[in-house]
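The structure under discussion is supplied below as structure tokens; questions concerning it will follow.
Note that one protein chain of the assembly has been removed; the remaining protein chains are unaltered in position.
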Amino acid sequence: MTEKLTLDGLNAAGRGDFIAMLGNVIEYSPWIAEAVETMRPFATSAALRDAMLDAIAKALPDLRLKLIRGHPDLANKTQRAAGLTEESISEQDGAGLDRLSEREFSMFEQLNSAYRKKFGFPFILCVRRHTKDSILDVFAGRLENSPADEEQTALSEIGRIATLRLASLLANDASLPVYGELSMHVLDTHSGRPAEGVAFELIEIARHGASRTLKQAVTNHDGRTDAALIQGRPVPIGTYELRFHVADYFAKRGVLLSNPPFLDVIPIRFGVSEPEGRYHVPLLMTPWSFATYRGS
Amino acid sequence: MTEKLTLDGLNAAGRGDFIAMLGNVIEYSPWIAEAVETMRPFATSAALRDAMLDAIAKALPDLRLKLIRGHPDLANKTQRAAGLTEESISEQDGAGLDRLSEREFSMFEQLNSAYRKKFGFPFILCVRRHTKDSILDVFAGRLENSPADEEQTALSEIGRIATLRLASLLANDASLPVYGELSMHVLDTHSGRPAEGVAFELIEIARHGASRTLKQAVTNHDGRTDAALIQGRPVPIGTYELRFHVADYFAKRGVLLSNPPFLDVIPIRFGVSEPEGRYHVPLLMTPWSFATYRGS
Amino acid sequence: MTEKLTLDGLNAAGRGDFIAMLGNVIEYSPWIAEAVETMRPFATSAALRDAMLDAIAKALPDLRLKLIRGHPDLANKTQRAAGLTEESISEQDGAGLDRLSEREFSMFEQLNSAYRKKFGFPFILCVRRHTKDSILDVFAGRLENSPADEEQTALSEIGRIATLRLASLLANDASLPVYGELSMHVLDTHSGRPAEGVAFELIEIARHGASRTLKQAVTNHDGRTDAALIQGRPVPIGTYELRFHVADYFAKRGVLLSNPPFLDVIPIRFGVSEPEGRYHVPLLMTPWSFATYRGS
Partner (left out) sequence: MTEKLTLDGLNAAGRGDFIAMLGNVIEYSPWIAEAVETMRPFATSAALRDAMLDAIAKALPDLRLKLIRGHPDLANKTQRAAGLTEESISEQDGAGLDRLSEREFSMFEQLNSAYRKKFGFPFILCVRRHTKDSILDVFAGRLENSPADEEQTALSEIGRIATLRLASLLANDASLPVYGELSMHVLDTHSGRPAEGVAFELIEIARHGASRTLKQAVTNHDGRTDAALIQGRPVPIGTYELRFHVADYFAKRGVLLSNPPFLDVIPIRFGVSEPEGRYHVPLLMTPWSFATYRGS
């Protein structure tokens, strides 16, 4: 990753540099950076973001509509071939929209075209807060809204996109706490200590198409991972499964197990609904029992 | 099912009838029924079974080998087309050997032929104690044995088959406790009562080929099912998953859930290693936590 | 205990015998048995009980008040010395009212006298549904009621007393399911089996005065007791503690424990609010963890 900008740097930059640096925080709309440039200095990143969103809110309706219309469709091969901003590509790829099955592409195509037909602008969603499944759910749901509501929703999603782009551009100043976290912890209640050396996978469960493994790791001496499983970004809304290989762990510790063991791979399936939330998923286990809960 | 025989009936039957009734308890070997006929009356079903196995143990080695050789292969299409005993067909079908994929058929073909080549007789296993996965595991394992050990193992499996055939022929007299049991129980620890109306499935998890749903049901007022999930037979050695639809249950009870819920479908995966054992799998759950254990 | 009467016997008895048998079902009030005698035969015990309560409801107000006034105070030494019905003595002793400290006697004395002064009749409570603590709580609460409400409450408690006296007089006919149940179950999730041989106590926890041990026992092969801890009577409203000696159990099984063990005696404290309810209190435990819940 390239070196981060600092808020001080932005505050001190020349007008042209300032506009260039923030040019793509809101897709194809340097006029927003221009509008806020004179309000410098900003005390916090959040203040800068608020000023940019405020500029949108105070813009003429036509300009606002043009801004919305400037956004790309989701999962649109033709547009991608013609060229998207680097930010759009990275965001859509992160949600797996570059790895769709034919059936999924066609679902997106139908939804995109129905949406454009009804509202006259593309469907805008901050996809870094979503998985493929939740995008399709939200998409179908928003098709039912009124045009006025959808325009509001589109602007609110543009605000979320801008916040995340700004946060990834700037060295963190704690005024933009837009990130959630997903972590786990394995306790061996058979021997009364953290379970070290448990192999596990984190899987994104897909209703449409194939599930995918996000992470494979082994617990450290404290039964955890050194870093959270997902951090420094929102935890995408969706369904996940942690699969813990506990029979291997107990066998290595010399515990006598039946064949097959009563518990071998323990799947813990859970849903994420708040991308900015903290999700901690502990596993308490013996060879004959286990428990989990939303921890903290 | 046809009406059960009774031990009294067997004890009182004419010699010919007695032999006919027990003719297939041990595959294609009426001589065993003949050998024990004169030992009547038997005090219990187990005593009758023991006498039959004793007759095999005391038979001439050649006759014993002929008995072993008289058994069919597992999952052999040619033999099936040529005709098997009704008992063999029902036992093999129960373990899913009539629904194999091409790949699985070819695994069985290779194992059957390697086994016959090494030992000179077919692979014998009491398949009602097994799933497809565990049959393949045991098959591969037993190929490593010495011929003498395998002959002993084959005879011991014939004893298990005979026990189950006898038990299904006779009205239960408690001297043949050859059955295991699989049951479950759902407790709602959010409201402190048994969870009534929870839909769930019992699935046999296959490592080779597709998993299959054994049962779909809804918990009764006591959070259980009226009858055990598996009873009146051994619980096949293998891996299972119970999937409990808990978000639907809590939503019906008016509990506010996130979207998606933290817990929606809870999978509990467990292994069965003792077909004659009692497996009780309770689920304690709230919308935010669950626990399970091998109960009693 | 003397032999139980049967409903058939009551239905067939001579008038005098019938009245004598039921004379004390409602304290000092043979006129109620007289009133229902002609309504025989009764189909169930409950029908007989209902008829008796109906007779009270239809009696002249003065007679009803006389009935209420005929009841003894709770924990009144003078009255006890002068003589109470055998039923009253047994009921009061069961709740521990014969083992009060000086302080408790004086609490009862003050409450009795305040109650009589306000309402003109004694405080009536079906004490077999209560512990000393809950009697004192209810007593203090009911002093706040209006006289009309208290008369109703007194009659309703007389109905509860009559139901229990009738049920203990008659061989059970399932129409009077007035009994609750308290049971427990210990699961050893360290070894995946019921915990056999765990010593434990059931203690009634008293806020006023000393707690008392109701039962000491050892779990059987299924981790339970052969009979429920409390059954064949209401479970008295109150606070209880089960104390499980788990370190002794694990030590006997050869599990290495620290000194002192992390878990030695596990106390499970719980309250009973529905004397006619079923309370099942399981304990799931390893040397390093335990869990409990209201089971079923």
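Which chain is which? They are A, B and C, in the order written, and residues in each are numbered from 1.
Simple rule for what comes next: a contact is a pair of C-beta atoms (placed from the backbone, for glycine too) under 8 Å apart; a residue touches a chain by one contact, two chains touch by 3 or more.
Just so you know, these numbers come straight off a predicted model, no measurement behind them.
Colleague: Touched by the hidden chain, which of the shown chains?
Modeller: So, taking every chain into account, the missing one touches A, B, C.
Colleague: Pick from B:Ser191, B:Thr213 or B:Gln231: which residue touches the chain that isn't shown?
Modeller: Here the residue in touch with the unshown chain is B:Ser191.
Colleague: Touch as defined at the start, partner being the missing chain; which of A:Gly96, A:Gly159, A:Gly223 or A:Pro287 qualifies?
Modeller: A:Gly223
Colleague: Which positions on subunit B touch the chain that was left off?
Modeller: Where subunit B meets the chain not shown: residues 189-192, 262, 284, 286-289, 291.
Colleague: Hey, which subunit C residues sit against the chain that's not shown?
Modeller: Where subunit C meets the chain not shown: residues 134, 237-239, 258-267, 269-274, 288-294.
Colleague: Using the touch rule from the top, list residues of subunit A that touch the missing partner.
Modeller: 187, 189, 192-194, 222-223, 284, 291, 293-296
By our rule, only the chains that are shown with their structure count from here on.
Colleague: How many angstrom lie between the centres of subunit A and subunit C, each centre taken as the mean Cα position?
Modeller: 58
Colleague: Residue numbers in subunit B touching 2 or more other chains?
Modeller: If we look for residues of subunit B contacting two or more partner chains, we find 291, 293-294.
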